[in-house]
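Left out: one protein chain. Kept in place: all the others.
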Amino acid sequence: MITPDPAMAGPTFPPPRRAAPGDTAAAAQPPPAAPAAASAAEPRPLLAARFRRIRTVTGQLAAPLTPEDQMVQSAPETSPVKWHLAHTSWFLERHVLERFASGYRAFDDRFAFLFNTCVEPQPTCHPAAARGLLSRPGHEELRQYRDHVNAAVLRLIDETPDAEWAGVARRIELALQHEQYCQERLLADAKHAFWSNPLRPTYQPPQPAALAAAAGQSWMVHPGGPEGIGHDGSGVAFDLEEPRHVVWLEPFRLSGRLVTNAEYLEFIEDGGYADAALWDPEGWTTAQREGWRAPLYWFKRGPDWFQFTLSGTRLLDGEEPVCHVSWYEAAAFARWDGRRLPTEAEWEVAAQPLRRTGNLLDYGRLHPAVAACAGDGPWQLYGDCWEWTSSPLVPYPRWSPSDKAVGEHAGLPAAGRMVLKGGSALTPGDLVRASFRHHLTPSSRWHMTGIRLAEDV
Amino acid sequence: MITPDPAMAGPTFPPPRRAAPGDTAAAAQPPPAAPAAASAAEPRPLLAARFRRIRTVTGQLAAPLTPEDQMVQSAPETSPVKWHLAHTSWFLERHVLERFASGYRAFDDRFAFLFNTCVEPQPTCHPAAARGLLSRPGHEELRQYRDHVNAAVLRLIDETPDAEWAGVARRIELALQHEQYCQERLLADAKHAFWSNPLRPTYQPPQPAALAAAAGQSWMVHPGGPEGIGHDGSGVAFDLEEPRHVVWLEPFRLSGRLVTNAEYLEFIEDGGYADAALWDPEGWTTAQREGWRAPLYWFKRGPDWFQFTLSGTRLLDGEEPVCHVSWYEAAAFARWDGRRLPTEAEWEVAAQPLRRTGNLLDYGRLHPAVAACAGDGPWQLYGDCWEWTSSPLVPYPRWSPSDKAVGEHAGLPAAGRMVLKGGSALTPGDLVRASFRHHLTPSSRWHMTGIRLAEDV
Amino acid sequence: MITPDPAMAGPTFPPPRRAAPGDTAAAAQPPPAAPAAASAAEPRPLLAARFRRIRTVTGQLAAPLTPEDQMVQSAPETSPVKWHLAHTSWFLERHVLERFASGYRAFDDRFAFLFNTCVEPQPTCHPAAARGLLSRPGHEELRQYRDHVNAAVLRLIDETPDAEWAGVARRIELALQHEQYCQERLLADAKHAFWSNPLRPTYQPPQPAALAAAAGQSWMVHPGGPEGIGHDGSGVAFDLEEPRHVVWLEPFRLSGRLVTNAEYLEFIEDGGYADAALWDPEGWTTAQREGWRAPLYWFKRGPDWFQFTLSGTRLLDGEEPVCHVSWYEAAAFARWDGRRLPTEAEWEVAAQPLRRTGNLLDYGRLHPAVAACAGDGPWQLYGDCWEWTSSPLVPYPRWSPSDKAVGEHAGLPAAGRMVLKGGSALTPGDLVRASFRHHLTPSSRWHMTGIRLAEDV
Partner (left out) sequence: MITPDPAMAGPTFPPPRRAAPGDTAAAAQPPPAAPAAASAAEPRPLLAARFRRIRTVTGQLAAPLTPEDQMVQSAPETSPVKWHLAHTSWFLERHVLERFASGYRAFDDRFAFLFNTCVEPQPTCHPAAARGLLSRPGHEELRQYRDHVNAAVLRLIDETPDAEWAGVARRIELALQHEQYCQERLLADAKHAFWSNPLRPTYQPPQPAALAAAAGQSWMVHPGGPEGIGHDGSGVAFDLEEPRHVVWLEPFRLSGRLVTNAEYLEFIEDGGYADAALWDPEGWTTAQREGWRAPLYWFKRGPDWFQFTLSGTRLLDGEEPVCHVSWYEAAAFARWDGRRLPTEAEWEVAAQPLRRTGNLLDYGRLHPAVAACAGDGPWQLYGDCWEWTSSPLVPYPRWSPSDKAVGEHAGLPAAGRMVLKGGSALTPGDLVRASFRHHLTPSSRWHMTGIRLAEDV
C-alpha cells in the first residue's frame, strides 16, 4: 500500500500569492489579462505551419485504421473515428471559414447536419448515438473534405487583411485546440472500438516494457490561504477556464505520483468492489448494475490479470499508474486508502509553477509509463492519466460564455460532470496547462483516467 | 376502396383433395414421402454449378455497397451486410465441411464465435446486437474466407464417394436454401441501413415506372373441408415445413391481388392509425410508442407522400402493393376493411396448384410492381411482398427437428411469431413454394411485407 | 421421472364424432345451437339468488384482507383487490344497468374512468399500472358502491318486462361469468401481493396436508380424425369460445394427471434451467433476465425447498402438481421429458365427455391437491392448475365479436397469448367447461398454472 514517508515529503510549493492587507476580492485577484486580441497575434507563417502540422496529425492518428475500423461506434457516448475526421473539418467551416472567409462555399451543405453537435433532442443535428450508421459520406469523400477545408483555411491565413488578423488568428487557434481535443477523443474511442471486438485488434506495435519500479510515494504540501486559479488570459484557452479568480484553500498535501496498478489491485483484493460503504451511492448502484470488478480494459485469466492497450493485450504491469477508472472507483479507492481526491483548485495551484511536460500524445507511447515520483525532482503533474478531482464542473465566478457561436466548448456545461486535470498519454502537449478543465460524467471509464491522492494537513 | 365485384370472382380452386369415406387421420394424409436420401440426388455437375451461381449472387448483391456500407447495423434485429457474407460461409463450414470434408481446416477458428447464431444470452456466440462493431475481419479477409470455403465445397462435391453423395448433396442443398434466405435478409438490412442515413444513399438505379393501373379486386373461393398442407418430402425444405398433414377448412375466399398503396392511404386518411378498436392491443401500444402513422419508408412532404426504395426516394405509387407494414398494421387494415387476414392453411391450399413465379429477386426490380390481379389469368400468389397470415408459427403436428445440428432453421421456433407466405421482390425464386413458412414478430416492418385479404363465405 | 406404463394406459375416448362420407365442412359441424335468447331464460328468483350468491362470494374473498392489503399492486399486470371489487361493480353498471335499467343513476360518474379497462394508451381509462395509487375512493365508499349496484340489479331482475327478460338475463349471466373470472384474478393478485411483502402474510389457515402419494402416470389415447370444438351455444359462454367448428386431429395421447413437484424438481436438478436447447428462444432470454431457477413462489433454504401459498409458507410437497410455471417453463419441461404440451383442440376433445368437477375455488383449499390419476376412474381434467397448451390464442374460424360493448371479454384478443384450459384451485366451478379459453402471455407465472403432457401416438 501507499506508505507516505514523511521524511520523503518533498519541497513545499513556492510561497503562494497571499492576499495583502486590506485586499478586497477584486484586489486579491491578479490584474486582468490584456484582452487576447491585443496580445501579439502569431505570425502567419508560424500559424500556417502549426495548422498544417496539427491537421496532419489528426490524419496520421486515423491512418492505422481501415475504413471499416473508422466506422465503429462502440457506445452511445463514443464516436466513430471517421466522424471525428469530419467533425473537426466542419468545425473549421462553421467557426472559421463561414465567419471570416468571404465567399467560402461549404463542401457539402448537408454536412452541417451530420457533423454538428447539439443538445439533444434537437432537429438541427444528427443524433449522437447514431453516428456509427454514417457509411456515407465515404472515406475518400471525407479526405477530400479535409483537403478542401485545409486549403481554404490556408488561403484565409494568407489573405486576411492585417487589421483583422488578430481576430482570425485567435479563432484558428481555438479551432486547433478543438482539433487537438478531438485527437484524444479519437484515440480513446478507437481503443474502445477495438476492445469491443472479440478479436482485439491492435492499433500500434508493442511499446518498450517498463524496466523501473514505480517510485515510492511522496507528498507536496501547501499551507492554505488565498490563491488564484483559472486562465490568466495570455494565450488561448477555452471559455470555461476563465476568468481567473481567488479561492481560499485549507492546508493540504498532494501525492507525488499517481496510484499504481499494484496499489489498485490491493484495493480489489481487499474487497473494495464489494464494500458499499466506500462508494458514492450512485456509484455503487452503477458498479453493481454494470458488474464492475476492475478497471475498464482489465480481465483475469487464471491467476493473472491482463490489460488491453492500443498496443494489444498484455500482462498487467503493477508499476504503471492505474487508468480507465471512473470517478466512482477513484473516489472509492481514495476513501479505502484513508485519503481523498484533490479539489480542482488544489491541483491547479500545485501545477501552476510546474513545467508542462510528461508522457503525452507526442511521446507516442499511448499508454501510461512507470509511475514517476515528484519527490526528488521537479514536480510532474502532466501526462499518463487525466486525474479525477473531487470538484463538480461549475462555471467560475463571473463566467459568461464569450462567444456562444463556438459550439460545444463555449456553451453551458452540463450538470453532473466532474473535473479532471493534467492530461494523459493520449493528450496533445498543446492542451496541457494548469487551467485546462477536462470534464466527464462520474461513470466514464473510456478516457485515460487515473488517481492522484490528497489529504488534509 | 376495395370493391369486390362478385361477377369478377374468379374460378374456384381445383377440387380439394377430400378425405375419403372411412378415412382415419393417417389415411387422409398423403403417403409419407420417401426419405430425401432415397430420392435421386442431384448430379454433381449440376449441384456444383448451382452452388457457384448462388454463392456468386450473394457476392453480387453486396457489390454495390462499399466496405463502410457493409458495416452498418441500423437496428438490433438487422445485421451488417458483411456479417451475412461471413455467416453464410461459416454455415457451410459448420454444417457441410466440418461434417463431411475429412481433414478440412477452418479458415479461422475464431470465426465460429463471431458468425454463429445462438439463443442469447449464451457464451458461445457474439451478441447479435453487436454485429455492427466487427470491423475486423476486414472486407478483403472475408472475401478470402468465401473463396476458401467455396473451393473446399467444390472439392467436396468432386471427391465425395458415391455412397455418401445423396447425404452430402442434401446438406449442400439445405445450405444453399439458407444462403438464399440470407440474400433476402442482406437486401432488407441494407435498405434499412441506407434509410437510417439522412443522405439516403441509393442501392441501384431507378427502375421503370409503373404504367398500368392496379387490377380491380377479385376473389378466389374455396368450399372448405379437409385439405393437406406442409411439405410433401420431395425436394429440399426446412424442417418447419414438415410434416404434411390434414387441416379442416371452413369455406372462405381470398383476394386476387394484394392491397395497394392507394387503398392503404384511404385507411390512413380515415383515421386508421388513431382508432384503437381496429388494433390488436399490443399493436396499439407499439404503434403509439413508436409513433407509427404510415408504413415504414413512407414520409410526407407538404401534401405528397414519398417512399424510400432501394432505387432511392420517389413519389408514392398508389398502384403498387403496400409493403413494409407490420402484422399489427395488416390486421388493423383488414379489420377496417371488414375482412381479415388469411390463415396459413387457407393461403397454402390456394397456392398449391399455382406456378411458382412472380416479381422475385431474380427480376432485379427489388420493389413491388403494379398490383396484378389473379382474377382473369392463372392465379398469382408469389412475389412482390411476403403476405402476413393470421397464423402464429407453431410446429406442425408430429413435427420433430430432424437434425438439431443445422442451426437456426431446425431448432425450436420462437413463440410469438406470425407466419408469412409467398415471397417478395427480394426473395430468390428457389425459395418460393407453397409450404415455405417465413415468420416474423408482429411488430416487424423492415422485411418486404404486405397484405392479402380473406373473408368467410 | 414420469414412467408411463403402457399397461396402465386407460380407456380410449368415446368414439369421436367422425366426418361422414361426402361431408362438407359445414356438414361436419354440429348443427348450430339455437340462439341463446331462444333458450329458456333462467327464472328470475333463481337468477336473483345466484346473483346474490356470487356477489357475496366476491366480498367474502376480500374479507380476510385489510383495507391496506387491498391497496397493493405488486406488479404492473396485477391489480389491487379493491380495484377488482370496484371494477366488477362498474361492469354491472356499464353493461347491465346503463343498458337495461331505465333511469339508473351512476353511483359516481368518475368511476367509469377509474374502473374501466381499455387498450392503452387511451384517454378513456386510468392506466392499469397505476391502479395501486387509488387510495380514494376508500374502502367504505366501495362497499356502498357494491350495495348500490346490487340493489339496482335486483330491482332490474324484478321489474324487467317479460318480453325483455331473456336478453337481460343473458347479459346478467355474462356479467356473473365476468365477476367469477375476476374472483380468480383477485386471489391470484392477493397471493402475489403477500409474496411481495418480506413478512409473507397468510390469507387463510393451513389446509390439511396431503396424505396420499401422487398417482402413477397413465395416458388417454385418441385415434385422431375430425372433431368438433368450441362452445355449442347452450348456456352462457364468452365470445372467444365460439363458434363450434371442426378440427382434424392426429392420433395422440394425453397424460392422466398433471406433472408433480417431484417430477419438476428432477428437471431442475438435471440442469433444465441451464440448457438453452430446451427452451423457446424468447423464454430463454426471459429466464436469464429474470433469474428464474424454479417456479414462482418456490425458494430454497439449505437443502430444502419451500413454497409460499395462500396458507403461508411450507415445505414443498412433491406429490402435488407443480404450479406457477410460465408457458416457457412448461414447454421446456415437456421437451426435457421427451414429450410436448397438448394443443387446445386435443385437450378440449378429451375433456368434452367428462364431469366438470375437481379441486376448484368452491373447495376452499386454494392450492393444488395431491396429483390424482385419471387412469382408473372417470377422467379428471378440471381443477388444481390451469393447463398450458401449445396453442396460441387465435379467434376461431368465422368468429366475430357478438357485441363489442361487453368490454375486455369480447374484443380482439391480443397477439402473443397462449391458451390454458381446465381451471385451477382458485377457479369458481361455474367457469369450468371444455370450451373455456383462458389465455396468458407465455411469461406469466402468477396465475395457478401447471403442466399436462401429450405425445404423438
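The letters A, B and C name the chains in turn, as written, and every chain counts its residues from 1.
We take it that a residue touches a chain if its C-beta (ideal position, glycine included) is under 8 Å from a C-beta of that chain, and two chains touch if they have at least 3 such contacts.
Note that the structure is predicted; figures quoted are calculated from it, not measured.
K.L.:
Which chains here touch the chain that is missing from view?
P.N.:
Checking the complete complex, the chain left out touches A, C.
K.L.:
Going by the contact rule already stated, which one of A:P64, A:G167 or A:P223 would touch the omitted chain in the full complex?
P.N.:
Only one listed residue reaches the unshown chain, and that is A:P223.
K.L.:
Can you work out which residue in A:W279, A:W292 or A:F333 touches the chain that's missing from view?
P.N.:
Checking the options A:W279, A:W292 or A:F333, the one contacting the hidden chain is A:W279.
K.L.:
Which listed residue, A:T56, A:Q122 or A:Q144, touches the chain dropped from view?
P.N.:
Hidden-chain contact among the options goes to A:Q122.
K.L.:
Name every residue on subunit A in touch with the hidden partner chain.
P.N.:
So the residues of subunit A touching the unseen chain are 19-26, 28, 118-122, 223-226, 245-251, 276-277, 279-285, 288, 327-328, 335, 343, 390-392, 394, 397-398, 404, 411-412, 414-416, 418, 442, 456.
K.L.:
Residue by residue, what part of subunit C touches the chain that was omitted?
P.N.:
66-72, 74, 82, 110, 113-114, 126, 130, 132-139, 193, 196-199, 201
In the analysis below, only the chains that are shown with their structure count from here on.
K.L.:
Using mean C-alpha positions as chain centres, tell me how far subunit A is from subunit B in Å, no decimals.
P.N.:
Taking the mean C-alpha position of each chain, the two centres sit 50 Å apart.
K.L.:
Go ahead and note the Å separation of the Cα centroids belonging to subunit B and subunit C.
P.N.:
One centre to the other, that is 37 Å.
K.L.:
For subunit B, jot down the residues that touch at least 2 other chains.
P.N.:
If we look for residues of subunit B contacting two or more partner chains, we find none.
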